[in-house]
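Working notes, beginning with the structure itself.
Every protein chain of the complex appears in place save one, which is left out.
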Amino acid sequence: MLESRAEVRPYWDKPIPEDEADAHELKHFRQEDLLMDANSPAETNDIALNAMKSTGLGFWMAVGFTGLLVALLLGTWGLQIVSGLGVTGLNRSVMWGPYIANLVFFIGIGHAGTFISAALRMMHMDFRRPISRAAETVTLFGLSAAALFPLIHVGRVWKIYYMFPIPDERRLWPNFRSPLLWDATAITAYMLGSTLFMYAALLPDLAMARDHTTGWRHQLYKALALGWRGSLGEWMRLEKLANILGYVIVPVMFSVHTIVSYDFAMAVQPGWHSTIFGPFFIAGALFSGVAAVIMVLIVLRKTMRLGYFLREQHFNSLGIFLMLLSIVWGYFYFNEWIVTWYGNLSAEQAILKMLTGQLAPLFYLMLVVNVVIPLGTLWSRRVRTSLPAMFVICVGVQIGMYLERILIVPGFLSRSELPFNWVNYTPHLPEILITIGTFGLLSFLYIIWTRVVPIIPVWEVHEGQAFQSTRRVGRGLFTSHTDMH
Amino acid sequence: MAETNEQGHKWTMIVDLDKCTGCNACVVACHAENNVPIASEDEVIRGRGMHWIRIERYWEGEYPDVQARFIPVFCQQCGNAPCEPVCPTYASYHSTEQNVNVQVYNRCVGTRYCGNNCPYKVRFFNWWTPEWDGPLTEQLNPDVTVRSAGVMEKCTFCIQRIRRAENDATAQNRNLQDGEVMPACAQACPSRALVFGDLYDPESQVSQRLPAERQFKLLENLGTEPAVYYLKGEDTHVGE
Partner (left out) sequence: MADTLLLGLFDDVAPAADAIHDLRELGVPENRITVMSNIPYTPKMLGLTPPRQWFLPFIALGALGGAGIAFFITYITPYLYEIHVGGQPLTPFAPSAIMYFEFTALGSMVMAFLSFLLQNRFPVLRKQIYDERITDGYIGVQTQVGDSLLDAAVNVFEANHARILNRESAKAYKSPGMMHLAFWGAVGVLALGAVLTPLLLTYRIVKIPWLDGMNKSPAIGYQEGPRRAEPEGSVPINGPVLIAGQPASERIEASEESVTRGQMLFDINCAMCHGLGAGGDGPLKKYLPEIPALTDTRIQDMSEDEIFLVITLGRNRMPAIGENLTPGETWDVVNYVHSLGATSE
């Protein structure tokens, strides 16, 4: 017969220190740091699950409104297919317009997700824990929305399979020397990789949802969780898989926006033919992507009562990241500008003249919201932790990055080598409606998704909490993380 | 300047700007021959004019010392065409036999990348399903596809005429003679400013006239190796 051993209390049930100063300090840590604020997993699971099940009036209104926008998008696209691309404002010199700018923009938004969850995971950044899934979801739906635009853009969408590498009776395979197909391949690889990455990390949370729901939700999660029990082998393979996918998907992420920039840089169009476009586009993509993630997190926190998970510390870290990206983006833009300006080629001069001439309002607005405002405000912790301020700054960044793409695509195209072909482009109603509709589509999918899937990776939070504790250094008490990897 | 090559042709056009009067006869002839849709006034204002060959007009000098310059611009049938490799469906490719830049309408899905990448902006997109008024439909050329909406098109050096002449010559078991092929624009040019021929044929008129002291190519610095030679003697060059 074995002797009965002493009972051990679980990590979330640690006693409050007797020393009053220590107790006070600990309370402070719990307020500041999500990982120190360990509750029983049953409680935190409930927060995530209740958020998922909250479908109040506001939710249905949001679904209805964004659903209308989706209908607008599909309706306008249908009309455009029936009547021809002539309904847009595109013309002979500006053959690519907001559709391509939107493609770049929405792919850009999709970049932060994987960066935050994969790259920060590899670097063992703890602030990623509660936000990684929300960020990955932005990637997933950003890419889905972006993938629409090649279809909306082309003249004969019903012949789009000519671009797919499938055998057909014409005996003709697509031309993989075309940057458009590099692009399609890279986006496919990125999208599939991100989906697998997201799904793998979702399994433990689907199992959690399976264990705490009934009815159709239970059946759904039971099927999706694939029978996850959280055994040691499953966990180790999951960690390994996440590492493998992470190391592969980060280079793929860099390649995606580089290749998107190649669509422009490979052309002999003045202003586009630039070697810096790859890194420049990556910086811009991360910049708008991180801003998008911050906006999403603010909305999630406000509407889904996720204040426990999404704390000031996360917005603080993301704010610092956003500020760094603003500097990087500004640096690349300056490079791009000064090389063009000093080169003094006539066609490129015409573009610079146009930027500071008739397009000056857009151009200066872009610089202000992308560089001046973020750099001028985000150095302050008070701004970084104030949700309204962060939201406004991020909206500004989105506007600025959208303007950047608009200036590059239809803007630069309106000036070319032969001045006879100079035209100006003004968007017409279809482009505007489709662009608005796509934002609606993105929001629609996101709203539905948050009610179907636990948007907080609860197991990652629990993991962080289980290995976070305090450590005394000299006379002070500090938080300390046990890194298991 | 006959270039040599065992097989095929190098179809070349000479545009003598000193002879060109800017009468636009070539533009009309091209529309008739190639079923080029006619853009309405509104469309032209929106920057969607459709002429496979167009007379670009530039003003030189300051008022009152102003001079009008014009230059017919059409597809330069580049040797290293920027429009070709960017097409994902091979709709735009280089015909190795005729050495012209060919557009296969039925392969085109309308990504319009070629249009962006053309420095001469001589590629045209069918924004609408083309329509012709009244009896104009009766004069459509059956040798040339009538393009649908959503498809790119451009000057082909009247490839249908080249093909027919080639087929006739093959059927009669002889070589093509210089002057047998003439695109609609060159045929219509009243001042003979447009001269067309095979640069691989040392006897052809273009080979005889090139290299000329007055010759230049449009945007030659881009390395596109156009097959169109412009001749301009007096004053300055246009468009360079």
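Letters A and B name the chains as they come in the text, with residue numbers starting at 1 for each one.
Please note the rule applied: a contact is a pair of C-beta atoms (placed from the backbone, for glycine too) under 8 Å apart; a residue touches a chain by one contact, two chains touch by 3 or more.
Remember, predicted model here, so these are calculated numbers, not experimental data.
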*Using the definition of touch stated at the top, determine which of B:Cys23, B:Ile38, B:Ile55 or B:Val146 touches the missing chain.*
B:Val146
*Could you tell me which of A:Trp60, A:Tyr161, A:Trp341 or A:Trp379 touches the chain that is not displayed?*
A:Tyr161
*In the full complex, which of A:Ile16, A:Leu232 or A:Val473 touches the chain missing from this view?*
A:Leu232
*asked:* Even though one chain is hidden, which residues of subunit B still touch it in the full complex?
replied: 35, 79-85, 87, 90, 92-94, 96, 105-106, 137-138, 140-142, 144-148, 151, 225
*What residues on subunit A make contact with the chain left out of this view?*
1-5, 7-12, 40-42, 45, 156, 158-159, 161, 164-169, 171-173, 175-177, 182, 185-186, 188-189, 192-193, 196-197, 200, 204, 207-208, 211-212, 223, 226-241, 244-245, 248-249, 251-252, 255, 259, 459, 462-463, 466, 484
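Convention: only the chains that are shown with their structure count from here on.
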*Express in whole angstrom the distance between the two chain centres, defined as the mean CA positions of subunit A and subunit B.*
46
*Along subunit B, where are the residues that touch subunit A in the complex?*
43, 46-50, 56-58, 73, 82, 85-90, 107-113, 115-117, 119-121, 124-129, 148-152, 218-219, 222, 239
*Parts of subunit A lying in touch with subunit B, wherever the complex brings them together*: 83-86, 89-96, 150, 153-157, 159-160, 162-163, 170, 172, 174-175, 177-181, 184, 263, 266-269, 413, 416-421, 423
